[in-house]
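Every protein chain of the complex appears in place save one, which is left out.
Chains: A, B and C, in written order; residue numbering restarts at 1 for each.
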Amino acid sequence: MSANPTSDITLVDAGRLAVLQEMRRDPTVWVLGEDVGRGGLWGQYRGLLDEFGPERIVSTPISESTIMGAGLGAALVGTRPIIEMRMFDFVMCAMDELVNQIAKVRYMFGGQAKPAVVVRMPHGMWRNSAAQHSQMLEAWFAHLPGVVVVCPSNAEDEAGLLVSAIRSDDPVLFFDPKDLWTAPGQITDGEIAPIPFGKARHARKGDALTIVTWSAVTPNVLTAADQLARDGINVDVFDLRTIWPWDQDAVAASLARTKRLLVVHEAVEVGGFGAEIIATMIDRLGPAAIKVAKRLGAPRIPVPFAPPLENEVRITRLSAPCPGDSATSPRGHRGAAQGNE
Amino acid sequence: MSANPTSDITLVDAGRLAVLQEMRRDPTVWVLGEDVGRGGLWGQYRGLLDEFGPERIVSTPISESTIMGAGLGAALVGTRPIIEMRMFDFVMCAMDELVNQIAKVRYMFGGQAKPAVVVRMPHGMWRNSAAQHSQMLEAWFAHLPGVVVVCPSNAEDEAGLLVSAIRSDDPVLFFDPKDLWTAPGQITDGEIAPIPFGKARHARKGDALTIVTWSAVTPNVLTAADQLARDGINVDVFDLRTIWPWDQDAVAASLARTKRLLVVHEAVEVGGFGAEIIATMIDRLGPAAIKVAKRLGAPRIPVPFAPPLENEVRITRLSAPCPGDSATSPRGHRGAAQGNE
Amino acid sequence: MATPGGAPAPAGDNLRRLTDLYRMMVRIRTFEETALEAYKLGEIPGPLHVSFGQEAIPAGVCASLRQDDRLTSNHRGHGHALAKGADAATMYLELYGRDGGYCRGKGGSMHIADFSVGMLGANGVVAGGLAIAVGAAQGLKLLKSDAIAVCMFGDGATNRGPFLEALNWAAIYTLPVLFVCEDNGVAAHTETRTVTAGDGPAARANAIGVPAVTIDGNDAVTVDETVARLVADVRAGRGPRMIHAMTDRWSGHTATDAAAWRDPKKVEAAKTRCPIARLKSVLIERGLAPAVLEEIGTAARNEMHAGRAAANAAPWPSVPSAYDDVQSVGAVSGGR
Partner (left out) sequence: MATPGGAPAPAGDNLRRLTDLYRMMVRIRTFEETALEAYKLGEIPGPLHVSFGQEAIPAGVCASLRQDDRLTSNHRGHGHALAKGADAATMYLELYGRDGGYCRGKGGSMHIADFSVGMLGANGVVAGGLAIAVGAAQGLKLLKSDAIAVCMFGDGATNRGPFLEALNWAAIYTLPVLFVCEDNGVAAHTETRTVTAGDGPAARANAIGVPAVTIDGNDAVTVDETVARLVADVRAGRGPRMIHAMTDRWSGHTATDAAAWRDPKKVEAAKTRCPIARLKSVLIERGLAPAVLEEIGTAARNEMHAGRAAANAAPWPSVPSAYDDVQSVGAVSGGR
């Protein structure tokens, strides 16, 4: 991707380096959350306590409402907290603070407040964690005014988007893809550059079909795209990176060429952000300009525990209208993450 | 609508009569929430304390998490609680109990649990209540497996859908339309019959355009439809009543005729349930079968306080692609509700 | 009442200080009387919560605060804002939803905020300010400021989870927070004692690890003296403290609530405990000239009537401003 030298790195470490860089750069950046002093549940803050001490790497009680709300309060006096929520599902214990306070204070107070928080919320399926530890509800927050919604899919984006998130004056909801923590990747050596919000990664190029995706399913989509390419079918793949704002222009330009749209996300299909993408494109280009517009998402069922049932919810294959109906390889990197929940 | 004699009634009283009828019918039905012993914030439980006593009309502390969670616990031992949340916005204080517990227990425990709760959540704008007391996030819950999502728009539906909700073994999220509490309506005399979930009300008939709507904006849509009819343009209007399940068949059949779809909702347009309707119809009928598919919803901003700003968020006019671009009359019934928040 | 930047005047038997306290209480009362009158005439939209009978608490609390101390408030926040140093006329503009109001017409009464004087906002969610206050204190501590955070909330808020969480949080990190529970005995349409078990907010706070005292919140002198002492503790880094101040709410929950269920005798009895009348007798006893007291009342009336009139005549915010201040990246523009 980059002309500069790169290093191999896992996604979790890429995120850790981004936090490290920004904490060194800006003394008002700090982290609060359960067990962050021990490196965080996933090792995403490993070693930071030693360098920054317990006033900037703050291990908290199990008090999600207050983790979220205190982060906001600290932002209102001019610090830049990274609010670590351990798992997205636990954010449900802090929704008043997120939805009614963080997302609203700037507007409701007429611009006086600067809620410059990053809320990190590792989400998605991971090792048969079942219904209360596997949810993906990122679509909800695109519907919520006042926030930016970030869904990285690889180490480089994790790092660059996290740098942007920490520097942003907006509340940034940052969905770490749990299932990809230990996925191998590369980042460019040297300073981690911020990646702007709202700019998709054009991950594969082609004319046969426009695929739009984000977060943990992206590697599977790319594997499928590679297989199709071997069959001579080249698809345009956009990894959105952020679903609010999202890169409508890039998708529209591609779709104007391919006339075929497939949105793939691991969240439940009904009411997911895929619907928004389709509705927006239909509105922008007109139905006549589009031949096919489909979604591939999870069925509207909670995430079950048993492997064969959980697999039914995972997007492990691409179905119609993708020509060739090929199966992608199953996830190969679910073994080694530190998480002990 | 009905051949039987009807009585004039406001929506709030229609709901109250439904609760009264079901509480008389079934001694396991009860109500819990703040101030319900004094009739509820909106008068929706007026007089019920006298008849049923404080064990079935339970006034609670300001403990939203526990109001929600206790309702679930009580359902798990075989009662049928009506969980009154006062205002939808406060549900954000009880999202763990709603999202991680109520919506999941049946599935997660393999069918052992019967979470037969009704969660009443008056929602939407009402009298310049500003960002923390005006939200409409019903779309979120269509995306959440395990729940039914009900959004009545008139007195008759409020009553019939509430009867169904109370009798249902599913968790039913019932969004009372705050702005219509005192809107005049009719209900059929005698026993209130349940209205099935997933069956839209075909409110106006026509071939020019299919309009799909629900909740508090519905009267405005119907006013607009009447005005268009006077100009000789007849539109098909569906009041969905429930957005999960929703009446895909009725909408698809209409759209196959009209080829023009407009979804109108008062919630934020981005990521709203209108997107789901459009994406589903495009998928079902194919883009080629549809000429226009548009949404009309609120801009993605929190609800502001000042009347001219709040009006900018309200859907008080229908814009393109509705032929004739007519303005509906502004809301006329915002005066008399009891609510004292 | 806040003494910007400087050290607070010493509490106690200080006529000048008590007169200032009195002036603030009269201003709060007059602000709300004027607002209520305007509300009843339909001049003010949205919900309005007045605090007749509770004025000694915000006045007494803020008398020991600096301008750079931060305060979080609840839905009944006019007094908190005025006492912290907000400008009455700008508040009226906001109550009226007009251009130039503190929140540019986006908040209204329930969301009054003036960050320039450390007033971090009223809050429409009961107990919503608690976590924000402890976070503000934590941020201040990280920034090595010696400013403190003060958190105002009602008796109703002590039955919500954030009460437990925020107090525990403040205690474990030894944060500079003063919690102030204004206990008027009611929460919306419920007598709080009917839904609250145990020995009350102070007992809860003590058990959670925040030293707390219960005081007569209608006695401005007691409030002032207690706060001065506790603020000194808090500012010295001795950790959080809580004041549980007993008071009365004379009126209904909102401006449209007649509170017909309340025993009129109890409400009448509450009025005999008027904190303003009480401080007035103290001042007279200590020899303050009646003319000064009179002058304070007149000045407050003039201030509030001018503020009301200006607000009533002020223009609405421009419609495109509805799209301002949502977020920096990803904001939508007008015209849908």
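Just so it is clear, a contact is a pair of C-beta atoms (placed from the backbone, for glycine too) under 8 Å apart; a residue touches a chain by one contact, two chains touch by 3 or more.
Note that the structure is a prediction, hence the values are computed from the model and not measured.
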{"item": "Displayed partners of the chain not shown (whole complex)", "value": "A, B, C"}
{"item": "Options B:41, B:74, B:118 or B:203, residue touching the unrepresented chain", "value": "B:74"}
{"item": "Residue of C:49, C:98 or C:160 in touch with the missing chain, whole complex considered", "value": "C:160"}
{"item": "Residue of B:15, B:145 or B:160 touching the missing chain in the full complex", "value": "B:145"}
{"item": "Touching residues (missing chain, whole complex) on chain B", "value": "28, 30, 55-56, 58, 60-61, 63, 65-66, 68-79, 81, 96-97, 100-101, 105-113, 145-148, 168-171, 197-198, 244-245"}
{"item": "Contact set of chain A toward the excluded chain (per top definition)", "value": "34-35, 38, 41, 59-65, 89-90, 92-93, 127-133, 269-270, 296, 299-302, 304-309, 312-313, 319, 340-341"}
{"item": "Interface with the unshown chain - residue positions in chain C", "value": "159-165, 167-168, 171-172, 194-199, 203-204, 206-210"}
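The rule we apply is simple: only the chains that are shown with their structure count from here on.
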{"item": "Rounded Å distance between chain B and chain C, as computed from the means of their C-alpha atoms", "value": "36"}
{"item": "Euclidean distance of C-alpha centroids - chain A vs chain C, Å", "value": "40"}
{"item": "Multi-chain contact residues (two or more partners), chain C", "value": "103, 105-107, 111, 123-125, 161, 326"}
{"item": "Where chain A touches two or more other chains, by residue", "value": "96, 100, 107-108, 145-146, 244"}
